[in-house]
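With one protein chain withheld, the remaining protein chains of the complex are depicted in position.
Then we have chain A:
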Amino acid sequence: MVTKTEETQLDRLENQVDNGGGGAWEYLCLIRKLKVRRSEKVLKHGLSILNDPKKRSSLGSEEWTLYEQVAIAAMDCQSLDVSKDCIRVLQKRFPESKRVGRLEAMLLEAKGSWAEAEKAYSSLLEDNPLDQVVLKRKVAIAKAQGDISGAIDCLNKYLETFMADHDAWRDLAEIYVSLQMYKQAAFCYEELILSQPTVPLYHLAYADVLYTLGGLENLQAAKKYYASTIDLTEGKNTRALLGICLCSSAIGQLAKGRIKDDKESSELQPLAVAALEKDYKQRAPEKLSLLTTALKSLKVSS
């Protein structure tokens, strides 16, 4: 999870490193810790450390972690030569290592030789059939080849064994959303909310899926999950506030006054509107008129 303070710290360090202010190693460590994808920068700054013998030796054993990080970043940037050099160095230091074997297979993947990569992963799996990273890479290969249903099968099989892996659940949910299979995606998000109930982004994504599914019951549930997102973020999430407005409007149209809304949820929507207006007034006063017209068209603003 990337929290607000970590994000500001990352931005500050990135700025500092880009302007030649030093701190490249701290920056790379933070990238590793937060698991963000900044391959271009990792490649540039990581190589500048690796090419400087003095800096490199001062890292001690962390040096090899950096080689691995740079190798993967180089694959992501299609600088396959750099990646190959890094892997060669690692190979020399750690012959017979599974982790280096995985990197080599990933390099094959980056080259686009799927069959060979698949073969390499299979041979890695023979030694250790429960290697999570390799199993995940197999899913990624299927996805990269455009074989989405294969990827789904693979992921489902993986999740039968490793049910607590929320990254995999998230990936599965995203695949299902991309295929417009919202019911299945909703199931994945339910799992995610169960395993990490304090992450507002899962509540938000689940509410989005439910809203997309439509139907009175789903809309009411979506509204509740938007509300829980607001609760967890203390009303700082604009998307959740807008979601409340959209849900209220959709429920109003579907129900057409048939169901008496309970008092609590009818209070919710004017509050959301007020919070939105206040937020817009504070942060983008010139766009307030856009918001009010949009809300008026939803017939939620009086």
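Keep this in mind: a residue touches a chain if its C-beta (ideal position, glycine included) is under 8 Å from a C-beta of that chain, and two chains touch if they have at least 3 such contacts; residues count from 1.
As a convention for this text, contacts and distances are computed from a predicted model.
Colleague: Which one, "Magnesium transporter", "Ubiquitin-like modifier-activating enzyme ATG7", "Small ribosomal subunit protein mS26" or "DNA-directed RNA polymerase II subunit RPB3", is the UniProt name for the chain you do not see?
Modeller: UniProt lists the chain left out of the view as "Magnesium transporter".
Colleague: Check the options A:E26, A:E40 or A:D127 and report the residue that touches the missing chain.
Modeller: Per the contact definition at the top, the residue touching the missing chain is A:E40.
Colleague: Considering the whole complex, which of A:L59, A:L125, A:A144 or A:A255 touches the chain not shown?
Modeller: Reading the full complex, the residue touching the unseen chain is A:A144.
Colleague: Please identify which residue in A:G101, A:P200 or A:G243 touches the non-displayed chain.
Modeller: Of the candidates A:G101, A:P200 or A:G243, A:P200 is in touch with the missing chain.
Colleague: Among A:L103, A:L124, A:L232 or A:A272, choose the residue that contacts the chain missing from this document, as touch is defined above.
Modeller: A:L232
Colleague: In the full complex, which residues of chain A touch the absent chain?
Modeller: Touch set of chain A with respect to the missing chain: 1-5, 7, 34-37, 39-40, 43-44, 47, 50-51, 53, 75-79, 81-82, 85-86, 89, 109-110, 132-133, 136-137, 139-140, 143-144, 167-168, 170-171, 198-201, 231-234, 236.
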